[in-house]
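Shown here: the complex without one of its protein chains, the others still in place.
So, chain A:
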């Protein structure tokens, strides 16, 4: 697309008009004008509302999650590739911690998003524009988080399958070892050495199981978040995703509102309640006179 930037031309034009408006003789007044202009300009910058902080926090969360995920991926890789590492446990713990803190961040971000939808300072009614902005922010951030969480779950799953594949591989390896060892002894019993191996293996297996369970749990947690976010996300390609449709909806709503207001006004104006009251008053007076006449 051939575009043209008119900003420079515009600025110089603006300077020109500004100069011609201000008195060119006095430098001081010029300065004063400048200062005033600056102040006026500043005056329009209202303080952003509270919930903007929340949006910033969500952004922070997203950024953190991304960097943490990169780190986690590295750790996963190292963990899967170096099974003979001495410090397996420490590494596992590290992975576990990182995973749970990422899940925590996801939950945090999701709660923040919910709050963006709700939060309003007490005693303040929201303008429709603000409501719309918040809804838009919610849905766009929700889809962002959804994408990342899908990526995260994929990462987890890959690790899970890698680890369990390794586990089963190891088991069969050791299993063969055991069998052959057992065969040598004539199947009478296990030597101490073998027992030690079995103990060790059991320990490792238990640990792995725990690990896998942890991961499965975190995946499950994520999927609930995912489900809750899905409500907020608008499907691409539907009529709800059309800009003009949304703008028309606003107009429709406004029209509807005006209609309702007019109706209300009519109701207010209409003399029916007044007539009723008058009628009742007359009736009461009549009844009273009848009562008085009767009791005389």
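We adopt the following convention: contacts are C-beta pairs under 8 Å (C-beta built on N, C-alpha and C of every residue); 3 or more make two chains touch, one makes a residue touch a chain; residues count from 1.
In the analysis below, contacts and distances are computed from a predicted model.
For the chain that is left out, the UniProt protein name among "GPI mannosyltransferase 1", "Ras-related protein Rab", "Transcription initiation factor IIA subunit 2" or "Vacuolar protein sorting-associated protein 45" is "Vacuolar protein sorting-associated protein 45". In the complete complex, the residue from A:230, A:261, A:276 or A:290 that touches the missing chain is A:230. The chain not displayed touches chain A at residues 1-7, 9-10, 13-14, 16-18, 21, 37, 40-41, 44-49, 52, 55, 127-130, 132-133, 136-137, 139-140, 143-144, 146, 150, 153-154, 157, 216, 219-220, 223, 226-227, 230, 233-247, 250.
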